[in-house]
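Presented below is the structure to which this report refers.
Removed: one protein chain of the complex. Kept in place: all other protein chains.
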Amino acid sequence: MAETLTARHPLEGHRDQLEALSAALAPTLALELGELVAAVDLRVDPGSGGADAVEQVVGGPLPARPDTWTALPAGQALRLGPDEWLLTSAAARPEDWEFAVDEAATAHGGMAVDVSAQRTVLWVRGSAARELLSTGCALDLRPRSFPSGRCAQTLLGQAAVLLVAHGEDDLQLVVRPSFAGYVVDLLVDAAREFPPSRHRKETP
Amino acid sequence: MSRIEGYGRVDRSRTVTVTVDGTEYTGHPGDTLASVLLAHDARPLGTSVKFGRPRGIGAAWVEDPTGLVQIEEPFPEPMVLASTVEITDGLVARGVNGQGRLSDVADVARYDHRHVHCDVLVVGAGPAGLTAARRAARDGLDVVLVDDRPEPGGTLTGTETIDGRPSREFVADVVAELAADPRVTHLQRTTAFGHYDDGLVLALERRERGASRQRVHRIRAARVVIAAGAIERPVVFEDDDRPGVMLASAARDFLHRHGVLAGREVVVFTSDDAAYSAAVDLHDAGAAVRVLDARARVPEVWARRCAERGIEVSADTQVHGTLGDDRVTAALVGAERREVPCDLLLVSGGWNPTVHLFTHVGGRLGWDPALGAFRPAAPLPGVEVVGAADGTLDLAGCLRQAGGADAPHAEEEHGEPTMVLWRTAGEPARQFVDLQRDATVADIARAVGAGMRSVEHVKRYTTIGTAHDQGKTSGVVASGITAELLGRPIEDLGTTTFRPPYTPVAFAALAGRARGDLYDPVRTTAIHDRHVAAGAEFEDVGQWKRARHYPQPGEDMTAAVLRECAAVRTGVGILDGSTLGKIDVRGPDAAVLLDRLYTNMMSSLKVGRVRYGVMCGNDGMVFDDGTVLRLADDRFLVTTTTGNAAPVLDWMEEWLQTEWPDLRVRLTSVTEQLSIFAVAGPRSRDVVGAVFADLDVGNDAFGFMSWQDTALDGVPVRLARISFSGELAFEVAVSSWYAPALWDRLIEAGRPYGITPYGTETMHVLRAEKGYPIIGQDTDGTVSPHDLGLGWAVSRKKPDFLGRRSFARPQNQDLLRKQLVSLLPVDAATRLPEGSQIVHLAEDGRLPAPPVPMLGHVTSSYHSAALARPFALALVKGGRERIGEVVGVPVGGELVAAQIGDTVLVDPEGARRDG
Partner (left out) sequence: MQLIACPWCGPREELEFSYGGQAHVAYPADPAGLTDEQWARYVFFRDNPKGPFAERWAHSAGCRRWFTAVRDTRTHQFVSVGPLAGSEATP
């Protein structure tokens, strides 16, 4: 019958629009779709040794401090709560990633659940990236307060988002796919505040 | 023409043309509508709201109670102060006669919002604010400085000397220093209009350029410095509302800011020192000036300056009234009401510190007798009030207070204290206190006579302080006059409450980006574009857009739904059920948790099986329902209704975290991880079998209420035999990444069977024909499982679960509780409107006179293809006992007869679910 079942990015329909906008606003602003990557929600008691076991499997350290993230060989480990992490991998298949992390965690009373399709990634880049996000996000996004290595679950407009700092001009926005269209519309609308040329920084 | 050479900071090299009340006027960049009108001696502007008295310009900024205009171009805006409108070419305005009017065209402008964080927010860029901002910046802090006027400097006219140099040079130096500091944001034309908890200040920026017309800054500051200045206070006298009566500081402002002399023959009536500088400056600019000082002693330094200029000063002298028609022609002086000709009567009764932002967050005010005004009485944590806002009225004191160790220096001035004078002698009915409201001393006297003792009550009785200016000039005066009338000290009365916003803010600015499509998030499923392509009409279910039906050309909703229903009952249909909430419940105690949350027993569910479950609140009322799949001994997949996805997860987390933390269970939302399609109808097995050729979809291998995992092209897929229509049906769940591809595959495979996409409306009809309730439609939080006929889903074996104890309450045992039943209109033609009341059907078939006892109401109502007639579900008192009874439903004035029946109307034997 048909060819192989293919995955589709939740924001596929916005790709052209975002590419055009990013080209017009460079280097002030760029909005880029993140790749589809495997992701699990890991729940494990940090005192149980489960975190250590998971670190062995994912090949990197889990962040110890609240609202921070660490890099994994092919992904990220983001601390979402006292006993909760989001672990991503661009190399593994979702079901394999879930199985591997889950196996390590369950031995210590933890668990991992595949949430690969539960989250969509949008990159917000450019010299005005933080300013753009500040149109809808109440967090203190000054680079000193939200430096690279930090992450936060918060609100952007009326959508729940996970905001991840990779650099002063480089931020990652993780949002549920059903809200992704709203978030893109909101940011594209806000981007009209940033003229293509002669942009100057207006707020800290 | 009253434009004076050598004065003002407007750009005289350029001309701007505006139209007011049909007349063209020219001005310059830097002018306001008020200064242009004064420059052309063009007044009055309109008439007052109650008495139709002429109204002109009374002040130079937001405190003006009278100079209102209606802006027509470039964008219609009602009731704006001429003194705050910066002129632009093509501006069209007219004076307001009485009330303004709202625009009847949509606002096409854009409004931006920004969240800003800083260490120090300074409100006001006068000498105190600039000094405070510079000090904070030199301390290396993140500073935001906002000021509502177009240019910084506050009341500095340029005639003052700071650090030995002209004050405007001081302003330019500080502004340049701040501009060079990357940690400082300095915004003019930005009004801090509200101060809230934890250092949050909202400020409205009026933008000259950029994509948006205005921007609201939500500023979160560790420290807020209020340097908002002070507002001059008038003295109330007879006919004090006549155009040409103006605050003394305003005339000085118009002169130094715009180079406009507001009058040629000027009388200055004052009870404090500050008005003398207006007298001297206006004299020096060419006006004939005389000063009437209510005080017995004239300040020495000002007496000398006036004498040098030949300005006549009279001590112990008061204005009691005015003469004139459209404008003042004379002041009536003293008890003998001596006529002193003038075309401008300047008034000053002292200064009220601008304490609004201080009081918004609960700052207390106290009466300062030396100052003759209310000022901050006790410090607030995180808030600092400096300069005139704190009652420090002299320049040297402002700089000292705001500047710390390296405070700039200005010469001390020594004068006479302000005399507190609320009003002079005269006819109270013509002594205007709130000029915009046409409220007088007589109105206050009436309020006091009616027993009002609090200024808050007087305010509401007289409306003083409720206009566009919120009593900026009239509020404290009204307190003072009330105190006099009551014979009590003003400190006992205090002021009315200052509430945000400080100046009017358009709703559009507050809404910002949250308008139109962005008003509320629109949530869509992974295959939304498939629905659009199939011509779906959508309905809002919470924030979701769900396909409601898929009309074909020429079909209305009724026709489309009948066709879709028929397809499911006779062939095969497909529904996007992806919006259902889904929760992964994991852990050794998962079954224990679900046993406590659901009315049913879930621990007895076998792996591979599915069970319908009902959740109640502690009050025993149905909260949600859905299916539960047991994936493993320690793992369940719970589905919730679309609207309750988040509330159910929150509910489960709440119990787990706060009440039963000992349970080893963890909850994960997978609502959007999985897309679910319902393939329903007698031919659904053919379609599912064709797509999943490896799977035995026969009834023996794959029975009702069981699930199986499989894969399609290596992608994991879960199928479940769940039916919400009574027909043979499969729910197909897949990672949402693959949802579009799988949907296409199912449509393709179903084509030989005429597979029909169906929407939520069809789904509602199909389930209602089977008597399946929809939580939130057929229930309203007062309906128990037993009321719905779901007693079978309530465990009798479990010792306890949430809501169980409430079932035994007498209220829940009442035989007359409303119960879910079906209603069949006897005429087999009328579709009963949802929400209709149900009443006894009298012999004559007519609605009796009220009160009419209500038996219940219609909760769901549809046309049924299977029954070939309309039907309804209803909650009826003692409904199940009444089955067979005919009741009345008022529809459009008529009473429609309808028969109560059992809820299951289609396939009561359940023969169709296995195909």
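Per-chain residue numbering starts at 1, and chain names A and B are given in the order in which the chains are listed.
Assume a residue touches a chain if its C-beta (ideal position, glycine included) is under 8 Å from a C-beta of that chain, and two chains touch if they have at least 3 such contacts.
Fair warning: this is a prediction, and the values are worked out from it, not measured in the lab.
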item	value
For the chain not depicted, the shown chains it touches	A, B
Residue of B:L656, B:V821 or B:V896 touching the missing chain in the full complex	B:L656
Sole residue of A:E32, A:E84 or A:E168 that reaches the chain not shown, by the stated touch rule	A:E84
Sole contact to the chain not displayed, among A:G13, A:P46, A:G109 or A:G149	A:P46
Absent chain, residues of chain A that touch it	45-47, 65-67, 80-84, 138-139, 152-155, 160
Where the unshown chain meets chain B, residue by residue	196-198, 200, 218, 362, 618-619, 650, 653-654, 656-659, 661, 799-800, 804-806, 808-810
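Just so we're on the same page, only the chains that are shown with their structure count from here on.
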item	value
Whole-Å gap separating chain A and chain B, where each centre is the average of the chain's CA atoms	30
In the complex with chain B, residue positions of chain A that touch it	1-2, 4-8, 10, 13, 36, 41, 43, 94-95, 109-111, 113-118, 131, 134-142, 145, 157-159, 176-179, 181-182, 185-186, 189-190, 192-193, 195, 202-204
Contacting residues of chain B [partner chain A, same complex]	110, 112-118, 142, 144, 183, 185, 210-212, 217-218, 220, 513-514, 517-518, 520-526, 529, 544, 584, 586-587, 664, 666, 668-674, 712-716, 735-742, 744-745, 748-749
